[in-house]
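With one protein chain withheld, the remaining protein chains of the complex are depicted in position.
Chain nomenclature is as follows: A, B and C, assigned in order of appearance, with residue numbering initiated at 1 for each chain independently.
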Amino acid sequence: MTPSTASAEKQAPQKGPNKNRIGLTMQDYKGAASTLCAGCGHDAITSSIVKAFFEMDIPPHQVAKLSGIGCSSKTTNYFFNTSHGFNSVHGRMATIATGTAIANRNLVNIGVSGDGDTASIGLGNFSHMIRREVPMVYILENNGCYGLTKGQFSATADKGSHKKGGEVNSNTPIDCCALAIEMGCGFVARSFSGDPKQVRTLLKAALAHGGTALIDILSPCVTFNNHEGSTKSYSYAKAHEDPLHDISFIPNYEQIEVDYEAGAMQVVTLHDGSAITLRKLDLDYDATNRSSARKLLDAARDETLFYTGLLYYNDKSSTIQDNLDLVSEPLATLPESLVCPDRKVFDSLMDSFR
Amino acid sequence: MTPSTASAEKQAPQKGPNKNRIGLTMQDYKGAASTLCAGCGHDAITSSIVKAFFEMDIPPHQVAKLSGIGCSSKTTNYFFNTSHGFNSVHGRMATIATGTAIANRNLVNIGVSGDGDTASIGLGNFSHMIRREVPMVYILENNGCYGLTKGQFSATADKGSHKKGGEVNSNTPIDCCALAIEMGCGFVARSFSGDPKQVRTLLKAALAHGGTALIDILSPCVTFNNHEGSTKSYSYAKAHEDPLHDISFIPNYEQIEVDYEAGAMQVVTLHDGSAITLRKLDLDYDATNRSSARKLLDAARDETLFYTGLLYYNDKSSTIQDNLDLVSEPLATLPESLVCPDRKVFDSLMDSFR
Amino acid sequence: MPTATTEPTPSESPASGGPIINDMVIKVATENGSGSQSSNLILLRSLFNMGVPASGKNLFPSNIQGLPTWYTIRVNEDGWMAQRNHVDMLVAMNAKTVVDDLAELTPGAIVILNENLSHFVTRDDLNVHLVPFNALVKDIVKDAKLGKLVVNILYVGVVAWVLGIDMEALEQGVDWQFAGKAKAAELNKKALQHGFEWARANAKAKEHFAVRRSDAAKGQMMIEGNEAAAMGLMFGGVTFAAWYPITPSSSLCEYLAGYMNEHRRDPDSGKATYAIVQAEDELASIGMVVGAGWTGARSFTSTSGPGISLMSEMVGLAYFAEVPVVIVDVQRMGPSTGLPTRTSQGDIGKAYQLSHGDCKHVLLIPGNVKECFEFAYESLNLAEEYQTPVFLMSDLDLGMNKCLSEPFEMPEEPIRRGKVLTAEDLDRVGEFARYRDVDGDGVCYRTLPGTNHDAAAYFTRGTGHTETAAYSEKSDNWQQNMDRLIRKFDTIREHVPQPITELSGKGGVGIMAYGSSDDAVQEARHYLAQRHAMETSYCRVRALPVNGQVREFVDQHEIVYVVEQNRDGQMAAILRSEYPELATRLISVVHYDGIAIDAESIVNGIMALASRG
Partner (left out) sequence: MPTATTEPTPSESPASGGPIINDMVIKVATENGSGSQSSNLILLRSLFNMGVPASGKNLFPSNIQGLPTWYTIRVNEDGWMAQRNHVDMLVAMNAKTVVDDLAELTPGAIVILNENLSHFVTRDDLNVHLVPFNALVKDIVKDAKLGKLVVNILYVGVVAWVLGIDMEALEQGVDWQFAGKAKAAELNKKALQHGFEWARANAKAKEHFAVRRSDAAKGQMMIEGNEAAAMGLMFGGVTFAAWYPITPSSSLCEYLAGYMNEHRRDPDSGKATYAIVQAEDELASIGMVVGAGWTGARSFTSTSGPGISLMSEMVGLAYFAEVPVVIVDVQRMGPSTGLPTRTSQGDIGKAYQLSHGDCKHVLLIPGNVKECFEFAYESLNLAEEYQTPVFLMSDLDLGMNKCLSEPFEMPEEPIRRGKVLTAEDLDRVGEFARYRDVDGDGVCYRTLPGTNHDAAAYFTRGTGHTETAAYSEKSDNWQQNMDRLIRKFDTIREHVPQPITELSGKGGVGIMAYGSSDDAVQEARHYLAQRHAMETSYCRVRALPVNGQVREFVDQHEIVYVVEQNRDGQMAAILRSEYPELATRLISVVHYDGIAIDAESIVNGIMALASRG
């Protein structure tokens, strides 16, 4: 009754042709065929997820794919056929993830959500999940609208942006990255589905981080929000993307050897010993400084700028499992002897009521 | 069927002895006897509310008192006997307020909530209400715990603070002021129930602001969270309160004449023409600067500091009613002729389906 | 462009007996997001323009593009407009479903098929038209993307010729569909004509089915339930709506926004006399409308199953604190996310007693689009008169499909705002106790916030209270209030839309149904009489709580088949509990596969039960 949570060793660990270090091919990370609209940004992110997990040598059976409801939330079905997936209800993925993380601390939790799912109905639970330090990679596929219900504005739609029919959004947008920083998230990144290299690198870093990692990815909805007047369209994103840095990931089994002029590069070491290097571009940006991140995001919102990259990193690596002082084995499969106290305990408790 | 929304003029507007400018005494602003614990911070806030509304000459019948569930939420019953009150369900006051503000734009909405009500269950709806610019004075009676359910930690309890029984809180606190700023709130203040003068002044300024105004007031729970090891106790608050400025309110019918050395005082003019003066204390703080506010609150959280005063003010005064382009009369009492289209409209619509 | 003569010449009509006129089911199999929807509507519309009764049902997937979609048009001169799972003509455009689509056809059915799918045809009892769609498209447009759209109107042209649909009616249909978009209209007409001409030149097979102009649908209108309900709400003077998008209810508020923007602005200021807010979730949308209802605005929200669940707590508050509010539930198939694009009546029992503790709610259940209009209007009256949540229980089938209807009637009566005391009233009556049953009907007086009178204020709460709305934990205050709420509910019983009953007078079999099942039930009764010599009486419940008239109906029949579109027989359960003495007479006939209920399955259901004895 105890599912083995054996590590990757069971699979032949040799790296063969087109195989990763646990002997799997990219194909082993694929999922069902997508049913999204041709050209949907979400599909590009799915591809990046497949590649990142393949490259990170993560055994699919150790992954839990979690989502809410929406086009974005459907995508967990389109990768990792041999991972368990839980497509739950609208806006509550954060709560499911909390339970999953606690029930089996060996799982790698990847959550995919939409801007409606996270920033509208799910805002409260999302914020609290971050505050609780639930370890997971949380991917927000942000298209500024509700794709699956046909394109209404979501809470991340920029003020003044237009709907296909011309209606103008009059509400202040919610910046989930800024919110995540406010809630204490240690890994906060923003990217663009049309920048697969950056997405993939951020995903790998997020996996190596091991804590709560948010990646807010502008992912255009080609059907409902890809027109002139939208600030979440491909053309808008391409024209406005402003990467904060050139980011590279160095896995923990490689030597960190980087040549750089002083000040031109920031090296951030992650929880599992891997590292990322952030080569500076125009902006002199320190991704480990919370005030810089705040200032940047305030400016970005005020002027509708689109910075991408690792916005904020903080290496405190406590997790909810630590906070709860959990045993190292998954709670889900602890043997009965450990979870059902014995007669001695029973008798002493009974006595206390006599 | 149309309740008159006549202005204060109906009441004799002379200011008599112990009367305000609309001829009411302080007694006219009183409510039912409190059933809170003797010494509860919330009762002190109730007194400040009574005084502030009296001094602001607000006719009680134009006020809607809104709340959720909790000891704090009960207090709307303890002031303004002649105002309508709606003690709703836990965490949803923000949504009720949105409906009320839209249905009758002439009402003055005052909401009272607790930290459990706002920061735990109500976080999402609270955030969205701010984002929607619902005009109201939102008072958060913050005691770091759930008073009514007997003292469990709330989401504003500081990390490391203790419960009466000794348990230590391991979660990052949510700072509702920082969150409100993040959501675009134009009036964000923090105070202490034990500083009634400041509370009253902030309340008056909030009323004059006319938009969404949050006042987060540390309001000790004497029964469950007033012990050594709590960071929401009277003694902690008294020892740590650090007012950002000395704040005064100048009503719009008085001349703004202030004598001050340059730089020692900030004068902020509010929506209705009144003003507040902020006389600087130790800190050189600009309450109209968002980054200052952010920095201050980050520091306050990192070091568990307790700054009080007007944290952030921003005079943009659009409201949800403006955004919705509403008529100037209350929707609630528009005559049938304005809300039921006539036969011409009916016939033309019918034709469109033929 | 010349209008083609569309009457098939005698030589073209089938030799023996002639074709079946104005009685067929046409099914179009496509993919969603392919642009077929507008072509299908043009086809439907053209039938309507010819005065031929027709209904269209869209079976679409819960995604946006690329999954199988079927549009089914039922043409029936006698006006049977219900779902019918018997396809006489198939337009098979989707390679992914063509095998199944062909397999389900009745012998003799007509098939319009892209010639490159011809190898899928393995039956020889079908009248297959192989159409070179790809070539035909290229005649019209070069752009491949545009071509994908144009192919849809091409098949309409072919269908039109085969069935004998007027080109005039078709072009009217195009103009209606592309109103204000002249270029699109022109292109569509061109392609339509091209398909039509191709068929005239090439389609030689004799056909069993044809369409002829008729008077049967004359004077009728064609409208979706959500459109109708939106109109009803507007004419009912709704001033505030808060909603959260969810299929199949979203279009209701979207239609409403359009109507209101046009017709509900103050003539003087041009400002809005209404507000429509897209909330952040259903907890918020119900909270907002409860807040607004309390403040005195006529308010509603609309949603579907998952939203109903999320609204539970707040609805209990509204019940108990007696706040008027209307909740439209356009039902879809649950539980859980279920089948979001399939119809169901699975929330009836749930909405009736929504929220914890003892609550019972008022449900209006429209049986057709006209009632969607009328009941939407009336729901606002009832909510304010009885100061309680009122549910309008529509469903996907009714809400999102174009239905034929008698024209609606302009409401003549003034709107009824219930027992609201103004400052002047208060001066007159002298005292006010919010929860006192002054009139003995369980319905108390209320005041609105902002009323300029010292006695006006009261404190609204979800906790126990006295007649004067003061907090109370006293047992007798609690129980008296709960008893009064039941008294109020019993008052409401007599004022909700009453059932429509039709007594056969010839035997003991009754049928009871509600909502969108009406069409199919009516048709089923016809077949039961015709084929099985079973005359049936019929009672269509139009609201909960039920009242004496429903009981009377059950009492008059030894057996009452309760037809509903859910698994658990939710209405039957309510009735059994209301009328234990008649409980054994109530036999459930349930249908819950997500497809709208059809007459055959009712007939089969009843006959199977009848034969069991």
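The definition used in the following text is that a contact is a pair of C-beta atoms (placed from the backbone, for glycine too) under 8 Å apart; a residue touches a chain by one contact, two chains touch by 3 or more.
Computed from a predicted structure; not experimentally measured.
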item: Chain not shown: contacting residue from C:G334, C:P499 or C:G605; value: C:G334
item: Candidate in contact with the missing chain, chosen from A:A38, A:V267, A:L305 or A:M350; value: A:M350
item: Which residue of C:R200, C:H263, C:R342 or C:H453 touches the chain not shown here; value: C:R342
item: Absent-chain contact - pick from B:Q152, B:S248 or B:S292; value: B:Q152
item: Touching the absent chain when the full complex is considered, from C:G305, C:P324 or C:P366; value: C:G305
item: Touching residues (missing chain, whole complex) on chain A; value: 1-6, 10, 32, 59-62, 64, 66, 76-77, 80-89, 92, 94-100, 102-104, 106-107, 124-125, 128, 132, 320, 324-328, 330-334, 336, 338-341, 343, 345-347, 349-350, 353-354
item: Chain B, residues in touch with the chain not shown (by the definition above); value: 35-38, 69, 71, 74, 89-91, 116, 120-121, 123, 146-150, 152-153, 155, 223
item: Chain not shown, touching residues in chain C; value: 61-62, 305-306, 308-310, 312-313, 316-317, 319-321, 333-342, 344, 346-347, 349-350, 353, 355-360, 461-464, 473, 475-476, 478-479, 482-483, 486, 566-568, 570, 572-573, 576-577, 580-581, 583-584, 586, 592-595
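The rule is short, and it goes like this: only the chains that are shown with their structure count from here on.
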item: Label of the chain whose CA centroid is most distant from the centroid of chain C; value: B
item: Whole-Å separation of chain centres (CA-atom averages), chain A against chain C; value: 40
item: Sites on chain A at which at least two other chains make contact; value: 120-121, 123, 155
item: Set of chain C residues in contact with two or more other chains; value: 280-281
